[in-house]
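Following: one structure in structure tokens, then a few remarks.
For this depiction, one protein chain was excluded, whereas all remaining protein chains were kept in their positions.
Note that the chains are named A and B in the order they appear, and that numbering of residues resets to 1 at the start of each chain.
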Amino acid sequence: MEFTVGQIAQLLDGQVEGDATAKIRELAKIEEAGSGALAFLSNLKYEHFLYATGATAVIVAKNFTPKQPVPAALIRVEDPYSSFSRLLEEYQKAVAALKTGVEQPAFIGNNSNIGENHYRGAFSYIGHNCKLGANVKIYPQAYLGDNVQVGDNTTIFAGAKIYSNTVIGNNCTVHAGAVIGSPGFGFAPQKDGTYRDIPQTGNVVLEDNVNIGANTTIDCATLGSTIVHEGTKIDNLVQIAHNVEIGKHTVIASQTGISGSTKIGNYCTIAGQVGIVGHISLADKTTVGAQSGVSKTISESGTIIQGSPAFDYKQNLRCIAVFRRLPELEKQLNELKEKI
Amino acid sequence: MEFTVGQIAQLLDGQVEGDATAKIRELAKIEEAGSGALAFLSNLKYEHFLYATGATAVIVAKNFTPKQPVPAALIRVEDPYSSFSRLLEEYQKAVAALKTGVEQPAFIGNNSNIGENHYRGAFSYIGHNCKLGANVKIYPQAYLGDNVQVGDNTTIFAGAKIYSNTVIGNNCTVHAGAVIGSPGFGFAPQKDGTYRDIPQTGNVVLEDNVNIGANTTIDCATLGSTIVHEGTKIDNLVQIAHNVEIGKHTVIASQTGISGSTKIGNYCTIAGQVGIVGHISLADKTTVGAQSGVSKTISESGTIIQGSPAFDYKQNLRCIAVFRRLPELEKQLNELKEKI
Partner (left out) sequence: MEFTVGQIAQLLDGQVEGDATAKIRELAKIEEAGSGALAFLSNLKYEHFLYATGATAVIVAKNFTPKQPVPAALIRVEDPYSSFSRLLEEYQKAVAALKTGVEQPAFIGNNSNIGENHYRGAFSYIGHNCKLGANVKIYPQAYLGDNVQVGDNTTIFAGAKIYSNTVIGNNCTVHAGAVIGSPGFGFAPQKDGTYRDIPQTGNVVLEDNVNIGANTTIDCATLGSTIVHEGTKIDNLVQIAHNVEIGKHTVIASQTGISGSTKIGNYCTIAGQVGIVGHISLADKTTVGAQSGVSKTISESGTIIQGSPAFDYKQNLRCIAVFRRLPELEKQLNELKEKI
């Protein structure tokens, strides 16, 4: 995709200073931008980059006055950061819009249907009795088992695996390699020390506006549903076990694991590499620090915890501070003992 | 699949109270069941759900006497929980049995053969010189390299990747996205600070009745085999490094990592997010608590450890209790010093 500086200025309701016919092919940071790139200057801390930029054009504020000659065309707008963000979104939409139609071979089972304006990449697989909405994009090598439902405007990226009976809402994104709906880790110990499979016949429900990161795994429920409520964002390599329920607008960072039947509230923030045991619940707006191990229910909204096992965030910081002085403390204690 | 209440009662050797011709399409929890669903009531703690259930039928004990009118048909059996479990297993078998034959296109190399009654999904890949048993199911987009052996009744789910020379036993399950047999992380440091690949020419052996979770990775041995012995169950996102050997009937929970050449005994239980260093061994029936870091060989059977680094479970609990009082302890120590 290629636009002129003038076309972009028009889109942003901005004014061009310099060559309006110059061609823009990409968006870049002002300090890294080369020929054909458009950058922006919002925070004047970075003003010195402007005078040395390789960018073809730079978005600046309407009232900005350069102190030196600028080697790029300027596009003057009300709010450079917002304008640039808007371009990023437009760019992403434009790239996504390029994907439409069906690349062959692609597999679709019996009694499955899919709404208008969809994309199905080569080697994508949709099982039997699936129902997919409009503007859905199923990238190459993605897999949807039988009886899967997917809402409008949802994108399943390359090689994501959606087991049978999964229900996915509107405006969701499932990234490459994520596995949704695999049978949970349920094994009944037998008297002889061996294990027997406990059938896992439930499913996974992802509500609207949910994002699932690359290579994340979400197990189906034993019975009923493992649920991720609307607007929740889950990072890469996260593990969500069977029968877990995650509230609305919660954020879970990479490599965190949540054990079976635990309930996470709304508007929670779970940092990376956290482990949460099974069969507990976290109140709304709970914040869990990185690498914490959560072993008990959190009942009070807005609690902040840290540590393995996790407890009050501030108290944990105090304890860690003393931990680092432990050899000195022990020495002092021994000196006292000798004195007495 | 659809059955009548009467057909299910017959299968379970139970007696119907109510409409034996009503149709059952799914199994559900008594508190979540809707029309067309079959639930069960075993623990009388949940009896109140029975009187408000939306289920079409509920399995109850032979001698159960309702205290109120029940809106569902009843199926009376000796042991409701066992009967329901049996139905879950039958359901799962029936669903699995639907997958048979070959969906095109599917790739199979030269000199490879596969037993009767198998399923090969579309876009599945089987390399050259592979030997697969009867009733094997290779789901869409699964990959088996060259010289792979797979026993009877084993299922490889969508997009699992089995590198060349892997040997998989009977009745195994490899879930979506798991990678079995990738070359281990072996790099020889050179004098100039760079690294050189150490060729990894061994393989992975999974014995009978082994389950491998979604997106788990098991590296092949440098020479010889990385081995998972029979009946062992491995959860999602677990890392097993080269030349590791895991005993029989051991359970390893999600996001645990085991470093190279370590041996895990039989009947062990390794919780989630555990890290185990290389070149050590864990005795039979060792239990390792969640998020532990195991840095030393455990020689005594039945040992329970916890912590990072891990040591005796109970002592670790005691230490953690004092850890949380450290600021107070330091204060007391300082007060003592002033007194003397």
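Points to keep in mind about this one:
The definition used in the following text is that a residue touches a chain if its C-beta (ideal position, glycine included) is under 8 Å from a C-beta of that chain, and two chains touch if they have at least 3 such contacts.
Everything numeric in this text was worked out from a predicted model, so none of it was measured.
Across B:F40, B:F84, B:Y143 or B:Y267, the residue that sits in touch with the chain not pictured is B:Y143.
Residues 27-29, 32, 85, 88-89, 91-92, 95, 103, 105, 121-123, 139-141, 157-159, 175-177, 209, 211, 213-215, 231, 233, 235-237, 249, 251, 253-255, 267, 272-273, 290-291, 308, 320, 323-324, 326-327, 329-330, 333, 336-337, 340 of chain A touch the missing chain (whole complex, contact as defined above). Although one chain is not displayed, chain B still touches it through residues 105, 107, 123, 125, 141, 143, 145, 159, 161, 163-164, 177, 179, 182-183, 185, 187, 193-195, 197-199, 201, 215, 217, 219, 223-224, 237, 239, 241, 255, 257, 259, 273, 275, 277, 291, 293, 308-309, 311, 315, 318-319, 321-323, 325, 329, 332-333, 336, 339-340.
Here, only the chains that are shown with their structure count from here on.
Between chain A and chain B the centroid-to-centroid distance comes to 26 Å (mean Cα coordinates, whole Å).
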